[in-house]
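One protein chain omitted, others in place.
Going by the order they are written in, the chains are A, B and C; count residues from 1 in each one.
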Amino acid sequence: MQLRYFAWVRERIGRDAETVEVPDTVATVGALIDWLSARDEAYAGAFAERDAIKVALDQEHVDHEAPLNGAREAAFFPPMTGG
Amino acid sequence: MQLRYFAWVRERIGRDAETVEVPDTVATVGALIDWLSARDEAYAGAFAERDAIKVALDQEHVDHEAPLNGAREAAFFPPMTGG
Amino acid sequence: MTHAKSAENAAPQDDRPPAAITVRIQLEDFDTAREIERLSETGANVGAVVSFTGLCRDENGRLSALELEHYPGMAEAEIGRIARDAAARWPITGLTAIHRHGRIAPGENIVLVVAASRHRAAAFQAADFLMDYLKTRAPFWKKEHLRDGGSGGWVDAREADTRAADRWSR
Partner (left out) sequence: MTHAKSAENAAPQDDRPPAAITVRIQLEDFDTAREIERLSETGANVGAVVSFTGLCRDENGRLSALELEHYPGMAEAEIGRIARDAAARWPITGLTAIHRHGRIAPGENIVLVVAASRHRAAAFQAADFLMDYLKTRAPFWKKEHLRDGGSGGWVDAREADTRAADRWSR
(Lines give C-alpha, C1' and ligand atoms only; values in the text may rest on other atoms or scores of the structure.)
Protein backbone atom coordinates (compact mmCIF):
# COMPACT_ATOMS: atom_id res chain seq x y z
CA MET A 1 0.00 0.00 0.00
CA GLN A 2 1.21 3.47 -0.91
CA LEU A 3 1.27 5.88 2.04
CA ARG A 4 1.52 9.67 1.73
CA TYR A 5 2.07 12.29 4.39
CA PHE A 6 1.49 16.05 4.24
CA ALA A 7 2.32 19.21 6.24
CA TRP A 8 3.37 18.58 9.85
CA VAL A 9 2.53 14.87 9.64
CA ARG A 10 5.10 14.65 6.84
CA GLU A 11 7.64 16.65 8.83
CA ARG A 12 7.23 14.55 11.98
CA ILE A 13 7.47 11.24 10.12
CA GLY A 14 10.39 12.56 8.10
CA ARG A 15 9.24 11.46 4.66
CA ASP A 16 6.50 12.30 2.20
CA ALA A 17 5.67 8.83 0.89
CA GLU A 18 6.48 5.14 1.30
CA THR A 19 5.16 1.74 0.28
CA VAL A 20 4.26 -0.72 3.03
CA GLU A 21 2.90 -4.27 3.26
CA VAL A 22 -0.12 -3.95 5.53
CA PRO A 23 -1.07 -7.20 7.36
CA ASP A 24 -4.55 -8.55 6.63
CA THR A 25 -5.46 -8.08 10.29
CA VAL A 26 -5.29 -4.31 9.80
CA ALA A 27 -8.77 -3.66 8.41
CA THR A 28 -9.63 -0.03 9.12
CA VAL A 29 -8.05 3.40 8.90
CA GLY A 30 -7.86 3.55 12.71
CA ALA A 31 -6.12 0.17 12.85
CA LEU A 32 -3.66 1.33 10.19
CA ILE A 33 -2.79 4.38 12.30
CA ASP A 34 -2.29 2.11 15.35
CA TRP A 35 -0.11 -0.26 13.34
CA LEU A 36 2.06 2.61 12.00
CA SER A 37 2.30 4.22 15.44
CA ALA A 38 3.74 0.96 16.82
CA ARG A 39 6.61 1.06 14.30
CA ASP A 40 8.72 3.77 15.94
CA GLU A 41 8.61 7.02 17.84
CA ALA A 42 8.44 9.25 14.76
CA TYR A 43 5.13 7.67 13.70
CA ALA A 44 3.85 7.58 17.29
CA GLY A 45 4.68 11.29 17.60
CA ALA A 46 3.12 12.19 14.27
CA PHE A 47 -0.12 10.39 15.14
CA ALA A 48 -0.27 11.28 18.85
CA GLU A 49 -2.99 13.90 18.44
CA ARG A 50 -5.32 11.32 16.94
CA ASP A 51 -8.27 13.74 16.49
CA ALA A 52 -6.11 16.09 14.43
CA ILE A 53 -5.28 13.42 11.83
CA LYS A 54 -7.34 13.51 8.65
CA VAL A 55 -7.19 10.57 6.26
CA ALA A 56 -7.90 10.04 2.58
CA LEU A 57 -8.18 6.65 0.88
CA ASP A 58 -7.53 6.75 -2.86
CA GLN A 59 -7.84 10.56 -2.67
CA GLU A 60 -11.23 10.72 -0.94
CA HIS A 61 -11.79 11.89 2.63
CA VAL A 62 -12.74 9.07 5.04
CA ASP A 63 -13.36 8.76 8.79
CA HIS A 64 -11.08 6.72 11.03
CA GLU A 65 -13.73 3.97 11.18
CA ALA A 66 -13.61 3.45 7.40
CA PRO A 67 -12.54 -0.01 6.17
CA LEU A 68 -9.38 -0.06 4.03
CA ASN A 69 -11.25 -2.16 1.48
CA GLY A 70 -8.28 -2.77 -0.74
CA ALA A 71 -7.43 0.91 -1.20
CA ARG A 72 -4.12 1.42 -3.01
CA GLU A 73 -3.23 4.77 -1.45
CA ALA A 74 -3.72 6.19 2.05
CA ALA A 75 -2.80 9.76 2.93
CA PHE A 76 -2.43 11.32 6.38
CA PHE A 77 -2.51 15.04 7.08
CA PRO A 78 -3.65 17.75 9.52
CA PRO A 79 -6.89 19.72 9.00
CA MET A 80 -6.79 21.64 5.75
CA THR A 81 -5.95 25.36 5.69
CA GLY A 82 -6.20 26.28 2.01
CA GLY A 83 -8.36 28.95 0.42
CA MET B 1 -41.32 73.56 -5.65
CA GLN B 2 -39.44 71.57 -8.27
CA LEU B 3 -41.21 68.34 -9.27
CA ARG B 4 -39.57 65.48 -11.14
CA TYR B 5 -41.10 62.38 -12.71
CA PHE B 6 -39.43 59.16 -13.81
CA ALA B 7 -40.21 56.01 -15.85
CA TRP B 8 -43.94 55.39 -16.45
CA VAL B 9 -44.95 58.21 -14.08
CA ARG B 10 -43.03 60.55 -16.38
CA GLU B 11 -44.60 59.01 -19.49
CA ARG B 12 -48.15 59.25 -18.13
CA ILE B 13 -47.78 62.85 -16.96
CA GLY B 14 -46.06 63.74 -20.23
CA ARG B 15 -43.13 65.71 -18.82
CA ASP B 16 -40.03 64.99 -16.75
CA ALA B 17 -39.98 68.10 -14.56
CA GLU B 18 -41.90 71.24 -13.68
CA THR B 19 -41.97 73.98 -11.07
CA VAL B 20 -45.21 74.49 -9.11
CA GLU B 21 -46.49 76.76 -6.36
CA VAL B 22 -47.80 74.41 -3.70
CA PRO B 23 -50.46 75.94 -1.39
CA ASP B 24 -49.58 76.04 2.31
CA THR B 25 -52.54 73.75 3.04
CA VAL B 26 -50.71 70.90 1.24
CA ALA B 27 -48.50 69.67 4.05
CA THR B 28 -47.61 66.04 3.31
CA VAL B 29 -46.43 63.91 0.38
CA GLY B 30 -49.84 62.24 0.23
CA ALA B 31 -51.60 65.63 0.15
CA LEU B 32 -49.27 66.72 -2.65
CA ILE B 33 -50.22 63.66 -4.71
CA ASP B 34 -53.93 64.39 -4.10
CA TRP B 35 -53.46 68.01 -5.11
CA LEU B 36 -51.60 67.06 -8.31
CA SER B 37 -54.19 64.36 -9.15
CA ALA B 38 -56.92 67.00 -8.99
CA ARG B 39 -55.22 69.09 -11.69
CA ASP B 40 -56.12 66.94 -14.71
CA GLU B 41 -56.57 63.42 -15.99
CA ALA B 42 -52.92 62.85 -16.86
CA TYR B 43 -51.86 63.35 -13.23
CA ALA B 44 -54.88 61.40 -11.96
CA GLY B 45 -53.93 58.53 -14.26
CA ALA B 46 -50.25 58.61 -13.33
CA PHE B 47 -51.06 58.52 -9.61
CA ALA B 48 -54.07 56.14 -9.77
CA GLU B 49 -52.15 53.14 -8.44
CA ARG B 50 -51.27 55.03 -5.28
CA ASP B 51 -49.37 52.11 -3.68
CA ALA B 52 -47.05 51.88 -6.69
CA ILE B 53 -45.90 55.50 -6.37
CA LYS B 54 -42.55 56.03 -4.62
CA VAL B 55 -41.52 59.50 -3.56
CA ALA B 56 -38.25 61.24 -2.77
CA LEU B 57 -37.95 64.65 -1.10
CA ASP B 58 -34.67 66.41 -1.82
CA GLN B 59 -33.33 63.08 -3.17
CA GLU B 60 -34.14 60.92 -0.13
CA HIS B 61 -36.82 58.22 -0.03
CA VAL B 62 -39.85 59.14 2.07
CA ASP B 63 -43.24 57.58 2.89
CA HIS B 64 -46.51 59.16 1.75
CA GLU B 65 -47.11 60.34 5.33
CA ALA B 66 -43.90 62.41 5.35
CA PRO B 67 -44.32 66.20 5.84
CA LEU B 68 -43.07 68.35 2.96
CA ASN B 69 -41.18 70.47 5.48
CA GLY B 70 -40.01 73.06 2.97
CA ALA B 71 -38.37 70.53 0.61
CA ARG B 72 -37.22 72.16 -2.61
CA GLU B 73 -37.57 69.05 -4.83
CA ALA B 74 -40.08 66.21 -4.90
CA ALA B 75 -39.71 63.24 -7.25
CA PHE B 76 -42.35 60.65 -8.16
CA PHE B 77 -41.55 57.26 -9.67
CA PRO B 78 -42.50 53.58 -9.74
CA PRO B 79 -40.63 50.93 -7.66
CA MET B 80 -36.98 50.78 -8.65
CA THR B 81 -35.71 48.09 -11.02
CA GLY B 82 -31.97 48.78 -11.30
CA GLY B 83 -29.09 46.45 -10.53
CA MET C 1 -40.89 50.46 2.54
CA THR C 2 -37.77 48.90 4.02
CA HIS C 3 -35.21 51.23 5.50
CA ALA C 4 -31.60 50.27 5.97
CA LYS C 5 -30.17 51.23 9.33
CA SER C 6 -28.38 54.45 8.48
CA ALA C 7 -24.61 54.60 8.63
CA GLU C 8 -24.83 57.68 10.82
CA ASN C 9 -26.74 55.80 13.51
CA ALA C 10 -24.64 52.65 13.52
CA ALA C 11 -22.23 52.42 16.42
CA PRO C 12 -18.60 52.29 15.28
CA GLN C 13 -17.47 48.69 15.68
CA ASP C 14 -13.78 49.36 16.23
CA ASP C 15 -11.02 51.85 15.51
CA ARG C 16 -10.45 50.67 11.97
CA PRO C 17 -9.75 53.29 9.31
CA PRO C 18 -12.76 54.29 7.21
CA ALA C 19 -13.44 52.11 4.18
CA ALA C 20 -12.55 53.54 0.77
CA ILE C 21 -15.97 54.02 -0.85
CA THR C 22 -16.35 54.73 -4.57
CA VAL C 23 -19.70 55.28 -6.30
CA ARG C 24 -20.01 56.02 -10.02
CA ILE C 25 -23.01 56.38 -12.32
CA GLN C 26 -21.95 56.37 -15.94
CA LEU C 27 -22.97 55.76 -19.54
CA GLU C 28 -19.77 53.96 -20.56
CA ASP C 29 -18.73 50.42 -19.65
CA PHE C 30 -16.50 49.74 -16.63
CA ASP C 31 -13.32 47.69 -16.25
CA THR C 32 -14.04 44.96 -13.71
CA ALA C 33 -10.41 43.85 -13.50
CA ARG C 34 -9.15 47.34 -12.75
CA GLU C 35 -11.74 47.87 -10.02
CA ILE C 36 -10.90 44.54 -8.35
CA GLU C 37 -7.21 45.36 -8.54
CA ARG C 38 -7.71 48.80 -7.07
CA LEU C 39 -9.45 47.36 -3.98
CA SER C 40 -6.91 44.52 -3.69
CA GLU C 41 -4.25 47.17 -3.26
CA THR C 42 -5.91 49.16 -0.48
CA GLY C 43 -3.52 47.50 1.98
CA ALA C 44 -1.43 44.42 2.54
CA ASN C 45 -4.02 43.17 5.02
CA VAL C 46 -6.72 42.70 2.38
CA GLY C 47 -7.39 38.96 2.31
CA ALA C 48 -10.65 38.76 0.37
CA VAL C 49 -12.18 40.57 -2.59
CA VAL C 50 -15.69 39.75 -3.78
CA SER C 51 -17.07 41.16 -7.01
CA PHE C 52 -20.56 41.07 -8.43
CA THR C 53 -21.16 41.85 -12.10
CA GLY C 54 -24.72 42.24 -13.32
CA LEU C 55 -25.19 41.70 -17.05
CA CYS C 56 -28.00 42.37 -19.48
CA ARG C 57 -29.69 39.06 -20.38
CA ASP C 58 -31.35 38.53 -23.74
CA GLU C 59 -34.29 36.70 -22.08
CA ASN C 60 -34.06 33.75 -24.45
CA GLY C 61 -33.62 35.96 -27.49
CA ARG C 62 -36.63 38.22 -26.76
CA LEU C 63 -34.66 41.39 -25.96
CA SER C 64 -32.64 43.66 -28.23
CA ALA C 65 -31.67 46.03 -25.38
CA LEU C 66 -32.52 47.41 -21.96
CA GLU C 67 -32.82 51.15 -21.45
CA LEU C 68 -31.86 52.32 -17.98
CA GLU C 69 -33.39 55.56 -16.77
CA HIS C 70 -32.02 57.06 -13.56
CA TYR C 71 -32.46 60.03 -11.24
CA PRO C 72 -29.16 61.94 -11.53
CA GLY C 73 -27.88 63.14 -8.20
CA MET C 74 -30.13 60.92 -6.11
CA ALA C 75 -28.69 57.77 -7.72
CA GLU C 76 -25.18 58.65 -6.51
CA ALA C 77 -26.47 59.86 -3.14
CA GLU C 78 -28.61 56.79 -2.44
CA ILE C 79 -25.93 54.26 -3.46
CA GLY C 80 -23.47 56.22 -1.31
CA ARG C 81 -25.84 55.91 1.67
CA ILE C 82 -26.17 52.15 1.09
CA ALA C 83 -22.39 51.78 0.78
CA ARG C 84 -21.80 53.67 4.06
CA ASP C 85 -24.39 51.42 5.71
CA ALA C 86 -22.48 48.35 4.51
CA ALA C 87 -19.18 49.83 5.73
CA ALA C 88 -20.73 50.38 9.17
CA ARG C 89 -22.04 46.81 9.36
CA TRP C 90 -18.99 44.87 8.19
CA PRO C 91 -15.23 45.44 8.64
CA ILE C 92 -14.45 46.20 5.02
CA THR C 93 -11.44 48.07 3.68
CA GLY C 94 -12.97 49.12 0.36
CA LEU C 95 -16.31 49.16 -1.42
CA THR C 96 -16.97 50.15 -5.04
CA ALA C 97 -20.32 50.44 -6.82
CA ILE C 98 -20.64 51.39 -10.48
CA HIS C 99 -24.01 51.52 -12.24
CA ARG C 100 -24.49 52.26 -15.91
CA HIS C 101 -27.45 54.07 -17.45
CA GLY C 102 -28.64 54.48 -21.03
CA ARG C 103 -29.13 51.76 -23.62
CA ILE C 104 -27.44 48.43 -22.84
CA ALA C 105 -27.35 45.42 -25.16
CA PRO C 106 -27.58 41.75 -24.06
CA GLY C 107 -24.24 40.47 -22.78
CA GLU C 108 -23.13 43.97 -21.73
CA ASN C 109 -22.37 44.99 -18.14
CA ILE C 110 -25.00 46.88 -16.13
CA VAL C 111 -23.66 47.04 -12.59
CA LEU C 112 -20.50 46.23 -10.63
CA VAL C 113 -20.04 45.91 -6.89
CA VAL C 114 -16.65 45.10 -5.37
CA ALA C 115 -16.03 44.60 -1.63
CA ALA C 116 -12.63 44.07 -0.02
CA SER C 117 -11.95 42.95 3.53
CA ARG C 118 -9.52 41.11 5.73
CA HIS C 119 -11.92 38.18 5.83
CA ARG C 120 -14.11 36.53 3.25
CA ALA C 121 -17.42 36.50 5.17
CA ALA C 122 -17.42 40.30 5.47
CA ALA C 123 -16.57 40.74 1.78
CA PHE C 124 -19.32 38.32 0.66
CA GLN C 125 -21.95 39.83 2.94
CA ALA C 126 -21.15 43.45 2.14
CA ALA C 127 -21.33 42.78 -1.63
CA ASP C 128 -24.56 40.77 -1.30
CA PHE C 129 -26.15 43.45 0.93
CA LEU C 130 -25.11 46.27 -1.40
CA MET C 131 -26.67 44.50 -4.39
CA ASP C 132 -29.93 43.75 -2.55
CA TYR C 133 -30.39 47.37 -1.46
CA LEU C 134 -29.18 48.77 -4.75
CA LYS C 135 -31.92 46.74 -6.51
CA THR C 136 -34.71 48.00 -4.27
CA ARG C 137 -33.57 51.54 -3.32
CA ALA C 138 -31.32 53.00 -6.04
CA PRO C 139 -33.42 55.14 -8.41
CA PHE C 140 -33.03 53.24 -11.69
CA TRP C 141 -35.75 51.90 -13.97
CA LYS C 142 -35.42 49.40 -16.80
CA LYS C 143 -37.39 49.53 -20.01
CA GLU C 144 -37.27 46.64 -22.44
CA HIS C 145 -36.67 46.98 -26.17
CA LEU C 146 -37.76 43.90 -28.07
CA ARG C 147 -36.05 42.15 -30.88
CA ASP C 148 -39.17 42.38 -33.00
CA GLY C 149 -38.88 46.17 -32.87
CA GLY C 150 -41.50 46.96 -30.24
CA SER C 151 -41.21 48.09 -26.66
CA GLY C 152 -41.64 45.46 -23.96
CA GLY C 153 -42.54 48.23 -21.52
CA TRP C 154 -41.16 48.93 -18.08
CA VAL C 155 -39.78 46.01 -16.08
CA ASP C 156 -41.88 45.29 -12.98
CA ALA C 157 -40.23 45.29 -9.57
CA ARG C 158 -39.83 41.74 -8.31
CA GLU C 159 -41.29 40.70 -4.96
CA ALA C 160 -38.24 38.42 -4.59
CA ASP C 161 -35.94 41.46 -4.63
CA THR C 162 -37.86 43.10 -1.78
CA ARG C 163 -37.73 39.87 0.23
CA ALA C 164 -33.98 39.61 -0.43
CA ALA C 165 -33.41 43.12 0.91
CA ASP C 166 -35.62 42.39 3.95
CA ARG C 167 -33.17 39.65 4.99
CA TRP C 168 -30.80 42.33 6.27
CA SER C 169 -33.28 44.17 8.52
CA ARG C 170 -32.54 43.57 12.14
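The rule we apply is simple: a contact is a pair of C-beta atoms (placed from the backbone, for glycine too) under 8 Å apart; a residue touches a chain by one contact, two chains touch by 3 or more.
All values reported here derive from a predicted model rather than from experimental measurement.
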item	value
Touched by the hidden chain, restricted to displayed chains	A, C
Among C:V50, C:L68, C:I98 or C:A138, residue touching the chain not depicted	C:V50
Residue ranges of chain A at the interface with the undisplayed chain	4, 6-8, 54, 56, 59-61, 63, 75, 77-83
Chain not shown, touching residues in chain C	32-33, 36, 40-41, 44-61, 106-107, 118, 120-121, 123-124, 127-128, 131, 164
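In the analysis below, only the chains that are shown with their structure count from here on.
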item	value
Touch-based graph of the chains, sorted into line, ring, star, complete or other	other
Middle chain, criterion being Cα centroid separation	C
Distance between the centres, which are taken as Cα means, of chain C and chain B, whole angstrom	26
Inter-centroid spacing, chain B versus chain A (mean Cα positions, whole Å)	71
Chain B: positions in contact with at least two other chains	none
Multi-chain contact sites of chain C, meaning residues that touch two or more partners	none
